[in-house]
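Please read through the structure below; I'll follow up with questions.
Partial view: only certain chains, each at its native spot in the assembly.
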């Protein structure tokens, strides 16, 4: 099967990190296809960025959806996920969503740990959107600046380990999600230095996408994820406009 | 004071309806400024539309925010609202949000009544985003098609009255929100034919925006609505890119 | 329009503070009418006080409701609010309710900050009555005694600023409500010294009451805020007894 790893940010180095971590868990028959946004921001970290990124994610998906069996929106926070499930026939998985759902099978209470405080508000909204507030021990971020997105997981490795162990001790987390695409792959590296299971977002997303393809669900023709009726538009990327108009 | 009525849809006839209803409640000293999207869809009615519309709302706000004292995102569902509160210094109010908050002062339990079933999923997400599930008796829509957005409130007047009275009787609503920009102004028309108070979205939004301007809140310099740090972007509308980059 | 500022406490100096802050935000055409309880306690600060004050608020409203377009129950905690909405035809707004609803448009998460710990239990019940627990970062009070109700906002100004900034930092509040009638007017004074927007209860209530009058909602004839059927009573203040008996 083919699974799209859609990075709605413009930083190819982050896509590389995502792909490396994704490959490490993909099953033999899975082909992962990377896609990096050609417009947008280098890294989504606010609600404003996410609003912009949601539309971009749809523009990207419309280009690729017929070539793959499932897609992953590979930014923690899952911009555009709900709309994507309406518009397209393939399963679409959000990286945050997948991480949280996988974490639910590893503990009663998961903590989300990330590298920058600016991400917390957006993650909080994503948590509520998923209805998983009752399963979450909290969202925790490192204080202070970092040098580069591409290196943040190495630069902050020790601090992230300390924070993860602290939220287990003080907030009763049974499992810790390492959140944010730049932390992709870190879970495996520090696995033995945190006292509870770690969940890597992109890896969870790959396994969930593989699982959904195996389950082979039909596209809804009713309910809230049926494809919307045809609608005209102005000034929207051509392929997306065409999809909205049901010209395909 | 000047208040922007931002219609993130491309249908000018709906903007006209919004403005007419808005003027009816605006205080003497309030100047209402209309703005209709020049790109996007004629009417947002799905999560996919809302994802596209959220980015468009930000593009529109960036053009107008310095000219007004407050802004209303005048599509029930409030696309882009969270991001707008981060990026801009003026109060920004969502039409759905305003309607629900005003309704809370008129009853324990509000119902949301609208003219098309396709709107319900998006409204549901907006309700949850506002954390008001416990105050809501339900979201109810007419069945069947309608002829034109601009006339739907007249075409469906009788059916909307019947539905509104029914949700009071069967679902215990104390107050009914008539939801969706095309229903602007209808509340006043049918006021005596529904047995509980009605809330008109744009009218609630105007009064809430006026109220916020009067309260004169400062822009947050901390918390989750402080303006985000400067960030580069690619392929984003120029003025919005400039705002993201904090060039103003 | 005329709006009643009903202080269900017996302290006229607090009514004065309320009126001063209220006038500062009232629109030109709004006439504010002050009313101070002639029986009751100097300041409601417990559930027992609130139970007594609820009946008193109704006794006061029955005297004044025909002379005004809307009324504000101007004690944070909103004694008698539900009953008032049943008995009277005009909009009635609670000061706590108004503050919380206005705060919802200025942040995801509001904190309530007050000057005395004894107020917290009652405020907590009011928060739950409004169904806004999910939007609240917490209710926080200064420790220690104060010299006089009338001066407490000056006496404790520095401590309140420190506490407000602390709850933003430590509890993630996006907006802070300064709660309790004796703090009326303080928000404007310390506006620049707290890092997030402040909400002044009476000012929020004035703007909300003005807004409701502008919306011109009908009195419910069904639902849970329809006026109750006529009922006799014994030993209840004469005008209130008459209202219960539907003699007017």
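Odds and ends about this structure:
We just call them A, B and C in the order they show up, numbering each chain from 1.
In this section, a contact is a pair of C-beta atoms (placed from the backbone, for glycine too) under 8 Å apart; a residue touches a chain by one contact, two chains touch by 3 or more.
Computed from a predicted model, the values in this text were never measured in an experiment.
Here 3 copies of the chain are placed, and the complete complex recorded in this file has 6 of them.
Throughout what follows, only the chains that are shown with their structure count from here on.
Here the C-alpha atoms of chain A line up with those of chain C after a rotation of 120°, rounded in steps of 5. Because chain A and chain B share one sequence, their contact can be compared position by position; here over half of the interface residue numbers appear on both sides. Centres computed as Cα averages put chain A at a distance of 29 Å from chain B.
Chain A and chain C have centres, each the mean of its CA atoms, that are 44 Å apart.
Chain B has residues 82, 224 in contact with two or more other chains.
Remark: chain C residues 25, 27-29, 82, 91, 93, 97-98, 101-102, 104-109, 130-132, 134-135, 165, 168-169, 172-175, 188, 191-192, 194-200, 203-204, 206-208, 210-212, 214-226 touch chain B in the complex. Listing the residues of chain A that touch chain B in their complex gives 10, 38-42, 45-52, 54-55, 57-58, 79-80, 82-87, 118, 120-121, 124-125, 128-129, 224, 228-229, 231-236, 240, 244.
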